[in-house]
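Yeah, one chain of the complex is gone here, protein chain that is, but the others are all in their spots.
The chains carry the letters A, B and C, assigned in the order they are written, with residues numbered from 1 in each.
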Amino acid sequence: MSVRREPSVDLELAREHGLSDAEWQRILELLGRTPTFPELGIFSVMWSEHCSYKSSRIHLRTLPTQAAGQGAGPVDPGSAAVGTVLVGPGEGAGAVAIGAGLAVIFKIESHNHPSFIEPTQGAATGVGGILRDIFSMGARPIASLDSIRFGPLEDPKHRMLLRGVVRGIGGYGNSVGVATVGGETSFHECYRGNILVNAFNLGIVPQDAIFLGQAAGVGNPVVYVGSKTGRDGIHGASLLASAEFDEQTDAKRPTVQVGDPFTEKCLIEACLEAMRSGDIVGIQDMGAAGLTCSSFEMASRAGTGIEMELDRVPRRAANLTPYELLLSESQERMLLVTRQGAEQRVCEQFARWDLEAVVVGRVTEDGRMKVRWHGETVVDIPVDPVAENAPCYERPIRVPAELGERQKLDLASIEPESDPQRALETLLDAPNLASKAWIWRQYDSLVQGNTVIGPGGDAALVRVKHEDGTPTDLALAMSVDCNPRWCWLDPYQGTIAAVAESARNVACSGARPLALTNCLNFGSPEKPEIMWEFAESVRGLGEAARALGTPVISGNVSFYNETRGQAIFPTPTIVVVGLLDDVQRHAVSHWTAPGLAIVLLGETREELGGSEWLAQRRGLEVGSPPTVDLAHEHRLHGLLADGVAAGEIRTAHDVADGGLAIALAECCFSGPERIGARVTLDPALRLEALLFGESTGRVLVGTADAAALLARAAAAGIPAQRIGETGGARLQIGSRAGTAWIDGELERLAAIWSRALPRRLEEGEGAPALAEETS
Amino acid sequence: MKAVVCVMLKPDVLDPQGRAIQRACVTLGYDRVVDVRQGKVFEIELRTEDRATAEGLVRELCEKLLANGVIEDWRIERFAD
Amino acid sequence: MKAVVCVMLKPDVLDPQGRAIQRACVTLGYDRVVDVRQGKVFEIELRTEDRATAEGLVRELCEKLLANGVIEDWRIERFAD
Partner (left out) sequence: MFAVIQFPGSNDDRDMRFAMKSVLGVAAELVWHKNPELPPGTAGVLLPGGFSYGDYLRCGAMARFSPVMTAVRRFAEAGGPVLGTCNGFQVLCEAGLLPGALLRNRDLDFLCDWIHVRVEHAGAPFLSRARAGQVLRLPIKHGEGRYAIAADALAGLEAGGQVLLRYCTPAGAVDETANPNGSIGNIAGVRNAAGNVMGLMPHPEHAVEALTGGTDGLALLGSLVDAVTAAGRSR
């Protein structure tokens, strides 16, 4: 056996691994002995917040994970009713039946910290990881979204981060041939020390061909597939800065991985091929905590054990230790369990794609994970206690002392808007509201030929094909949303609003919301105030999901998003996915022709708390976010779907950040050609609330048959008013009495809106090109 | 004065490009090619005749701009006139 | 034996990357940087101890694979052990 220098394992080392004293005790009891060094490594990652959800689990348990009316029993795959949840949280991703014998599989995940350290590779590997979650379930990934948040663009570092992250997401997604069809981008001081990069992917699979990460069938071979294992990404090099390691060992161990989209593309094709062959029993990607986490989870789900010969694992670097091999997070690797006797065939199939596939172990019945290294047993621990019975904490919760202060907004003391035209232009130029075309033009949004609505619309809309390429009439709509400022002012209301907005965006295409996934980005769970934010947010998420009939089928929690004690705003990123039965009948979010009537659905209230107008024009981030009437939202979804299906609704655009004036402007210039609008409003409210207030539950509609639509709205119990018509080359908004509040040439307004990001990025031309280049 | 600077991925960081090239070499029959690493080279033209000044400048540039120390190493390959 | 090979765009081919970096240098205050060209560097590990063999091999590789003669020039920067 090769000589290994390993530190001696004790409480001290356990602490350096991030384990608490109580957890250390638990390990000793579980094993009845002191763990080996590799075993300690395994416990530390399996029981880390990231893998075990130890602080979040008791909250997440409250979320609805099944469709309304769906029984608890197993469903009949192949003919499950549309909307049935086939796989809920716990697997790589969730699955929902969509008809035509197909299911949609989707999930969102964070890659925040790596992207801060190395934006291009951090973001790229984030995309790679979420793709593996999807195709490891047998689905072909067809569409991605990204939700990215940075500090102010005035900071050159954040310009560099934005460029790097976009290059990473594009570089990886474009190369693997999965369309990035939309996303969300925002900027705020609170992300200066901790950016957010959340990646979403969605795939299609026949309902009866969904694969799970299970190591079933005693005696079945366990096969390692994909890239060789290197020393990269071994957890928290920082945690391990101990005397037992000489300086060099640590310096040699990169914490950030480099993505290899080419290998991933080959893996996608090879895995899908292999899964169709009938030789695969279970499959999972080696994500966080690599080989350890994947093998434990697979064995745990199947109630089996695994026996592994670590020296068979393909290695990229010399002298890798068992500890490193078990914990490495090298990318583009999968773990498969095949039928006995099929392993040779499977390995050859991968060889066709020039991918390495090696039998590294087999499934056992004793429920233990046994790992040998050159004949010596280096790990021997029971699977269940590690994977399933990980610690679970009910962390203390405290309402932030200054919450009242945050929420205080005395509208009477706010100076009224005296120059609405100027306000509109300021908002159009605000990075949070400006066009994000500079970003999404760098993403291939067309590959696979299914993109009906790409980036730039409310929700992206993607046509569904069978694996053999035959098109269906179905399409899926998806949108990623969160207003972090609202969540900071009121995490409960803010999260409800995020779900509502995402669902509303989806409904604007004509699709019916089906289910959702979420990525909960928060600060340290060890702070009671943060834990309060988290609990409130999950409470809101559950309530909204129930009310809108969109079960939570997958998700991800990212804690510890803080730097020097300064946490980010609570940022629960939501993606609602919706289904459209007839892809030919859909609505877009821009005017499609001049001469259409403009109808506003929903009610505008005097709500300015947490608005972009208040932030941009008065420098205030206070108040309570607008309230959400979930019953109204639900009715609105039905109205939109029916109105689109009936052909009455051509354009539907959700009124969100920046309010009615911004939404109107977007309708005018986000289409292939600009079309103006003339709108008259009743000045029943404060002007800034009327034009820039962000009351929820509103949608702008363009229709050729206003009467029919108004009747339909009345029948559905949705307030609706005709406010103007499309046409011309100007955006004009005024009162019925004839006061012109806003009157601007589209060309000029559109230029402000579309130049806002590139202008800021070019100003700091400098830090751009540099190290972000990979090719 | 001209400086030639090489920026390479750190030895333990995966270099997918280098690996692909090495494989291509073998496929082409060059099986003596056991490893390839691909990096970036910068030829930097500096307005100075002084070697020490140039070196100081280039070092700063490497640290600030040309390499990301998290995954890359750099070296000044040579100076030329 | 190891060979270090540089591949650069031909002098008359526009190198927008090099130009962007040059501008970035100036923005950062390094106005003595008058020109930057960015190329690729390959570190090739060869199974041979013989310098002449190595050189022959590397030349062939450059011509066949590593550089595209339409737009690029290449040079062997050095050999090392």
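Worth pointing out:
Just so we're on the same page, contacts are C-beta pairs under 8 Å (C-beta built on N, C-alpha and C of every residue); 3 or more make two chains touch, one makes a residue touch a chain.
Keep in mind that what you see is a predicted model, and the values were worked out from it rather than measured.
Looking at the complete complex, one finds that the omitted chain is in touch with A, B, C.
One of A:Gly278, A:Gly469, A:Gly619 or A:Gly738 touches the chain omitted from the figure, and that residue is A:Gly469.
The residue from A:Thr36, A:Asn112 or A:Ser175 that touches the chain not shown here is A:Ser175.
Annotation: of A:Glu189, A:Asp354, A:Glu376 or A:Asp419, A:Asp354 touches the absent chain (contact as defined above).
When the missing chain is restored to the complex, the residue among A:Pro35, A:Pro141, A:Pro261 or A:Gly290 that touches it is A:Pro261. Touching residues on chain B toward the chain that is not drawn are 16-17, 20-21, 24, 27-28, 38. By the touch rule set out above, chain A reaches the unshown chain at residues 167, 170-171, 174-177, 260-263, 265-266, 352-354, 440-452, 463, 465, 469-471, 583-584, 672, 769, 775.
Within the complete assembly, residues 9, 13-14, 16-17, 20, 65-66, 68, 70-71 of chain C touch the chain that is not shown.
Keep this in mind: only the chains that are shown with their structure count from here on.
Averaged C-alpha coordinates give centres for chain A and chain B that are 36 Å from one another. The distance from the centre of chain A to the centre of chain C, each centre being the mean of the chain's C-alpha atoms, comes to 40 Å. Within chain A, contacts with two or more other chains are made by residues 767, 770, 773.
Counting partner chains per residue, chain C shows two or more touched chains at residues 21, 24, 28, 38. Chain B makes touch with chain A in their complex at residues 7, 9-17, 20, 23, 40, 65-68, 70-72. Those residues of chain A that touch chain B in the shared complex are 117-118, 121, 227, 230-232, 252-260, 262-263, 316-317, 330-331, 354, 767, 770-771, 773, 775. Residues of chain B that touch chain C in their complex: 4, 6, 8, 18, 21, 24-25, 28, 30-48, 57, 60-61, 64-66, 77.
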